[in-house]
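Sharing a structure here in structure tokens format.
The complex is shown incomplete by one protein chain, all other protein chains being positioned as in the whole.
Every chain is named by a letter (A, B and C) in the order it is written, and numbering of its residues begins at 1.
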Amino acid sequence: MADSGTKVKMEQVKCASGDPITVLRFAGDITSSSEPAVLGTYGGLSPETSKRILLDFSKVEYLNSSGIALIIQLLYAASQKGQTVQTFGLTPHFQKVFTMVGITKYTKLYPDEAAACAGFE
Amino acid sequence: MADSGTKVKMEQVKCASGDPITVLRFAGDITSSSEPAVLGTYGGLSPETSKRILLDFSKVEYLNSSGIALIIQLLYAASQKGQTVQTFGLTPHFQKVFTMVGITKYTKLYPDEAAACAGFE
Amino acid sequence: MNGKNVNSIELRLPSRLGFEKVAMSTASSVAKLMGFAPDRVEDLKTAVAEACINAMEHGNKLDESLIVDVILSMNEGSLEVKVLDTGTGPPEGVHAPDMDKKMHGEEASRGMGMFLIQSLVDEAEWVSAPLTGSYARLVIRLNNTGD
Partner (left out) sequence: MNGKNVNSIELRLPSRLGFEKVAMSTASSVAKLMGFAPDRVEDLKTAVAEACINAMEHGNKLDESLIVDVILSMNEGSLEVKVLDTGTGPPEGVHAPDMDKKMHGEEASRGMGMFLIQSLVDEAEWVSAPLTGSYARLVIRLNNTGD
């Protein structure tokens, strides 16, 4: 059985102001089996150098409530460490779902990467 | 039950040489229930003014063997009346299917409208 | 399923996480045939996925030899989906997630499936029938353009 699984790519970018931003680019599925990809990758970031984190969902094909629970755990951990997390690339449907469950109180949803970067300023 | 049905649009264009071409632009499904759309529309063309016919499949979502049978009937009728028929806009999969059943002996498949138009010259 | 029900389509899946995607595709295709708008099809897909995951995980305890049965019934203006498992059904009603509690570690990060189902469809109920199996029943209506 081919498992489409979760792919994640870590990237460092700079926003207009020159501040460094860590981008986690997810692809594939985010489900209950994505813990290593989501929390493992997040856990590898240093709280000192990764103050600003951007979650890129634009290549995510399937996201369920267990996957959203992992994102909530990431947000919880980040809030504990004083990191700011912004989000972009969600389809209109999943923007609605994130809003329904109330995540938008803890991470803002932006239409694209440029807007999300600007959101840190 | 919403029936996505067969849509067909008739258009007159000119090829580079200035010769008039009749384009039948299909959209939706081509199945056993598409007889009015396929043969009815074809039957409304005058054999004198529609010597060159172009079949545009680029908006077709679903095509089955009963639909292909209607296209064969159209090609048969056109060959009787001395009309030339060219085809474009089929996906690679349906180009393969048309080739498998042998239709390509009676209509050439082109990648796009410009190439298909040029094929009349 | 009653073989005489000419408006029902049935899908039977082993309880393996991931197979809910097959139910999503099947439900999506039925909803498109019925003429549902793309955003309602998305609502339905997420609701069906969550119901199937719950049936596999909680109802059938991830025993792959136990079947999740998905029955799609097409009515004049609505589509009903029943997702059946062999368990005793959810012990409690729908719980709305409290994000503040989740963000303070006072509530599990999970536990949003039933809430999402209820929020995304026009009607949702859970019927517990310990002897014959239990089911989640969802309805989306054609004249509802969504929230």
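Observations, loosely collected:
Everything below uses one rule, namely that contacts are C-beta pairs under 8 Å (C-beta built on N, C-alpha and C of every residue); 3 or more make two chains touch, one makes a residue touch a chain.
Keep in mind that this is a model prediction, so the values were computed, not measured.
Along chain C, the points of touch with the absent chain fall at residues 1, 3-14, 16, 18-19, 21-22, 24-26, 28-30, 33, 64-67. In the full complex, chain B makes contact with the omitted chain through residues 1, 3, 31-33, 62, 64-66, 68-70, 72-73, 75-76, 79, 91-93, 96-97, 100-103, 105-106.
FYI, only the chains that are shown with their structure count from here on.
Remark: chain A and chain C have CA centroids separated by 27 Å (rounded to whole angstrom).
Between chain B and chain C the centroid-to-centroid distance comes to 42 Å (mean Cα coordinates, whole Å). Centroids of chain A and chain B (each the mean of its C-alpha atoms) stand 48 Å apart. Of all residues in chain C, none touches 2 or more other chains.
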